[in-house]
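Missing here: one protein chain of the complex. Every other protein chain is in place.
Chain lettering (A, B, C and D) follows the sequence in which the chains are written, and residue indices restart at 1 in each chain.
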Amino acid sequence: MRPLKWERSTGIYLLVFSFFLLVPFFYDNRTILFLMTQIFIFGIFAMSYDLLLGFTGIVSFGHAMFFGIGAYSVSVIIDRNEPTMGYLLLGTIVGIVIAGVVSLLAGLLTLRLKSHFYAMLTLALAGLFLVLAEKWRGVTGGNDGFTMQIPEFFKDRGHLYLTCLVSLIVLFFLVRRFTQSPTGRVVMAIRENEQRVESIGFSIMFYKVAVSVISGIVASIAGVLYILSLRFVDTSVFATDVTLDALLMTIIGGVGTLVGPLIGAGLIEVAHHYLSELASVHWIFERWLILFGIVYILAVIFFPRGIVGSLQYMWAKRSAKKKSSSKEKDLAS
Amino acid sequence: MDLLLSLTVNGLATGMLIFLLAAGLTLIFGLMDVLNFAHGGLFAWGAYSGVWVYDLTGNFFVAIIGAIVTGLLLGLLTEYLIIRPVYGNHVQQILITLGFMIVLSEMLKVVFGPDQKAAQPPAFMDGSFMVGDVILIKYRLFIILVGALVYAITFYILRKTKIGLIVRAGVMDKEMVQSLGINIRLVFMLVFMVGSALAALGGVLLAPYSGVIYAEMGMEFAILAFIVVVIGGMGSFTGSLFAAILVGLAQSFMAYYYSDLSLAVNMLLMVSVLVFRPQGLFTGKG
Amino acid sequence: AACSSDDASSEGTEDETETGETTDGSEEEATSGEPIKIGVLASLSGALESYGKQTKQGFELGIEYATDGTNEIEGRPIEVVYADTETDPKVARQKAIGLLEDDKVDFLVGSSSSGDTLAVLPLAEEYKKIMVVEPAVADSITGKDWNKYVFRTARNSSQDAVAGAAAIAKDGVKIATLAPDYSFGRDGVAAFTKAAKDLGAEIVHEEYADPTATDFTANIQKIIQSEPDYLFVIWAGANSPWNQISDMKLQEKGIKISTGAPDIAALSTMKELVGMEGFTVYYHTLPDNEINDWLVEKHQEKYDAVPDLFTPGGMSAALSITEALKKTGGKVDADELITTMEGMSFETPKGTMTFREEDHQALQSLYKIRLEEQEGVDYPVPVLERVLTPEETAPPIQN
Amino acid sequence: MSFILETKELTIAFGGHVAVDHISVRIPEKQFTSVIGPNGAGKTTFFNLLSGQLQPTEGEIFLRGEPITKLRPTKRTRKGIGRSFQMTNVFPNLTVLENVRLAVQSRNRVRFQMFRHFSSYKEFEREAMELLEQVLLREKAHSLASNLAHGEKRKLEIAMLLALETDILLLDEPTAGMSIEEVPAILDVIRSIKERGDRTIVLIEHKMDMILDLSDQVLVLFHGELLAEGSPEEIMQNTTVQSAYLGGLYDGSSA
Partner (left out) sequence: MEALLSVKGIETYIDQFHILHDIGFEVPKGEVTVLLGRNGAGKTTTLRTIMGLNPASQGQVTFKGEEITKLPPYQIARKGIGYVPEDQGIFAGLTVGENMKVSMQKEDDATLERMEWVLELFPDLKKFWKKPGGQLSGGQKQMLSIARAYMNENELLLIDEPSKGLAPIIVEKVMESIQQMKEKTTIVLVEQNFMMASKIGDRFYILDDGQTVHQGRMNELNENEGLRKKYLGIA
């Protein structure tokens, strides 16, 4: 029963993903492709956040740090050398390594303690990275940032789109497999009740730190892709706003659902795009951001568990009702 | 010596100001455990409405009362519409309060316009005087005074009444508190309103201090307030006071002695508190 | 705009011959009557909203002025599309792509922040479209990150600094600086220091403060101790040090304050600084020319307010484009436009501006001013001391 | 008789309050030991020390002669000390089945398997189901643990402990709050483990009939100290125990 159900959802995902894979071949509007690319990138980023928040119950207020590490590693290395695939790869690896090390240290330092210490430490570290990027002006250009060339290959809109989408697909299935593996289950148990996990014989530190590292690495990959799509970097990649974006996307989509963050990223980017266009439609929409804020509020009211979470819940509720009503019928007959 | 004194006084004043900003959050986030990202919005509304009333009446104390009333009303609205459905659920709180924050700060622009606005202290508090070589800015002394007063009153209320206990109990187990005959909704609403009023008070007091108010001020200071509440030890009023003063002094001294690091001072402070005293400066109550 | 200098008209003839060579009659036909599209990127929401709006209003008025209200240049109607960058580089790029791909704009204009602008610059090159930068100031826009499609009507940081120095620096004058601790402040001070030293002044202290700071007293204390004649302040954030500068009695201690005068909203926070000497990019009473008179009158009529700091910038950007179009006969081919615009002088509310050939930076007048109290105005008013000529404020070429 | 667990002068103080006070006991292997004592005597704390939830301020613990005082709970569980909790302590938002399956997974030492799907471990699920059957919880296998009634949670607690198949079972009031009708079934489970004779069981209970029925040895804690030690019969006769703990209710052998 279970594996069957799993197969079906994988099928659906594959179907949806392959639809998106085909998009650039018959639809060539760069604005939309760029928007979609951003959705994929932030989808990856939000997904990495969900791994922390949704699956392990760790809150981070500085997730932007990993995003920024990926972004700066690649852009600095490319900028100082040549815009070739080799340096791109090198930059990516450097980003991954730094993100991994930083998340490892942050995890080791605070994950023994109550969860909000991790949140505070990452907030502080992200702040310090921002200061570093600001101060190390010779390399980073400070707050103004700098533009850079990227390998020819990625200058093609379709290539970039496909690269981001393929990264998303690969990472999504990897992360999903992780959450559905025995290890992933332990991680979820940690979210529920840390102390009890220890007393059934799993050492929680390992798992928490591992999730912190995986999540940091995935986030840094999102940062790399972001740079490829923007060809520009500035200190805003370390800003709290970026973390909040991930947080919002994750929550709107549904915490702990993994697809939720992807849908959340899509929803927020699309809503943002079209709502902001409203401004030129009529002056009444000049303050379109209000509508955007209202979207969040309504989302909580109508989808308290996030979109995917609430749908899953309603689904479960319906099948439970069916079951219990059929049971009642059994009793009656 | 004069220098130290002057740095200390100014640091203290900044600290007190930060405390005023954080005081409301100590109630709402520390005590009631609501992650209220709209706090900055309440704060900015306090500043704008206060300055507006001041421009209208020319009386600073009326302006303060105006801000407090705004805070109370907005607090009522916020609690009822935004917070009530999401007590106890941090994840939902983040989303809904961030949404509301956007609405609040955009509404601010609708009502008061998008430009920054000047704010001056009333004439009798404007300027400074010198004691020896130490410059004492009048308005800062006033801030220190108000800060101390707010601390004393709130501390007294939390100590001497059951309100603090009830709120803490309500956060731990809402159902049980209700089963004991306490209308916890009402209590939460009142405390939230007071927290909002404190935010608004912080806002209106900040205005003449920095001389200017702008719609984005809310988010900027909310993060600082949040940091203070956490390093103070969640929900501890005394802790917030000390943390705020620590931040104020650190900023002041860092700016003088290691100004290259002043960008990082808050974060460094937070890291050191996390490393050396992870539970916060003070724990729990009071 | 008829009084373009000689070299401009000579370039015009050059153009004609060029088009003559590549003449393609049918194309000529096709372009005329078809609209020319201009995409303007500006922060229309968020922290820099008021700057963005100034640019937008200025640009609108600029088109109106240049076309005498017909909205047509060389028989081609002009369509302007405004896009909100929200002061977010990602959004800026997204909107720019939208403008280039969907709206098929022929020109880009913008934007309110340097980051947004830098994120868009490569697109200008990629799509081979002229981008007129306004009012972003970062030197790197016409420096390290420049490409040949980029022209800037806004003054850059260095020009500001040079103007700031010109306002106060003299032989033997001791100056301390106060600036926010990020690239805007650091670059500004570096440029200022150089310019001031060239004028013989001595920089006795450089002080940098947290750009989000509320308390500046410690920084000011250090400045007092360095005993300068002048304190030159570079500040851009909404939070400002003015109150505290006055509270710390700098003026009474014989330290004069100088800074670049900001827009009107921010001027209202500088009441304490009446008497200050400094410079400004624009204040509506400063320039003395017809275009400015027209601008002030029209702006007053339309928005019931005087034009603000960046309004003439927006107008200048529009005028630079219309001027170039007049010269190319309404053709929007980028290479042709580049040759036209390089070295082109054009009239703006701030007088004549000239795009320098090397880096496409518009050389322009800035104004040495003094803040004075004026009856009926609730902010200190910048009063002209001296026009700082384009030559005087020309920044170094950095690309 | 060999001893599997031994404590030497085991002590823990919370602030000034000494909750476990220099306790030296030896728990015989494959026997049934009960711990009784008034509320707050230190029984649960004693368990917490044995299982590693708390670190003693003084004293040592040996497992089969090997010191384990410094080990974390995880390690102790892997070495064979399993426990149930007095205050129900499960994974609330996982299903009942998943709660138990995690314990089964732990026993099978599947810890870092990141790339196989958990549902491919069919045998875990089967085992978990069997355990749920034993504790009369099969029907609730797919409910969330948070939706269980109190007594049901207690049963789940026991199932999770059994799933670990540790050599030592520390049971902290397993039947508290369990209904009169269902206690016998749980008792049967415990008894059958005892009768298999390969496990060491330590039980905290306030139900004297259970103690009398099952124990080989009884430890009595009082104010953190070891007050008495002996066979159930001896303990019941002990007048101090009677007055301090039993009161009038158990003067004979009431139901």
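Everything below uses one rule, namely that contacts are C-beta pairs under 8 Å (C-beta built on N, C-alpha and C of every residue); 3 or more make two chains touch, one makes a residue touch a chain.
Keep in mind that this is a model prediction, so the values were computed, not measured.
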Seminar exercise, completed: Among the displayed chains, the hidden one touches A, B, D
Seminar exercise, completed: Where subunit D meets the chain that is not shown, the residues are 14, 17, 37-41, 43-45, 86-87, 140, 147-152, 154-155, 173, 176-182, 184, 206, 208, 244-250, 254-255
For this session: Since one chain isn't shown, list which residues of subunit A touch it in the complete complex.
Result: 317, 320-321, 324, 328
Exercise. Please identify, in ascending order, the residues of subunit B that touch the omitted chain?
Worked result: 162, 165-166, 168-169, 172-173, 175-184, 284
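Going forward, only the chains that are shown with their structure count from here on.
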For this session: Tell me which chains count as touching both subunit B and subunit D.
Result: A
Problem set entry | Fewest touching-chain hops separating subunit B from subunit C | 1
For this session: Give me the ID of the chain with the smallest distance between its Cα centroid and the all-protein Cα centroid.
Result: A
For this session: Mind checking the centre-to-centre distance between subunit A and subunit C? Centres are C-alpha means, answer in whole Å.
Result: 38
Exercise. Roughly how far is subunit A from subunit D, going centre to centre by Cα mean, in whole Å?
Worked result: 42
For this session: Enumerate the residues of subunit B that touch no fewer than two other chains.
Result: 109, 260, 263
Exercise. For subunit D, which residues are shared contacts with two or more other chains?
Worked result: none
Seminar exercise, completed: So the complete set of touching chain pairs is A-B, A-C, A-D, B-C
Seminar exercise, completed: Seen from subunit A, its contact residues with subunit C in the complex are 29-31, 34-35, 38, 134, 137, 141-147, 155, 226, 229-232, 234-236, 272-273, 276, 279-280, 286-289
Problem set entry | Touching residues on subunit D, where the partner in the complex is subunit A | 51, 53, 72-75, 77-78, 82-83, 85, 89-94, 98, 101-103, 105-107, 110-121, 160, 164
Exercise. Which bits of subunit B are touching subunit C when the two form their complex?
Worked result: 3, 6-7, 10-11, 13-14, 17, 109, 114-118, 120, 127-128, 130, 135, 137, 139, 206, 208-212, 214-217, 220, 248, 251-253, 255-256, 259-260, 262-263, 265
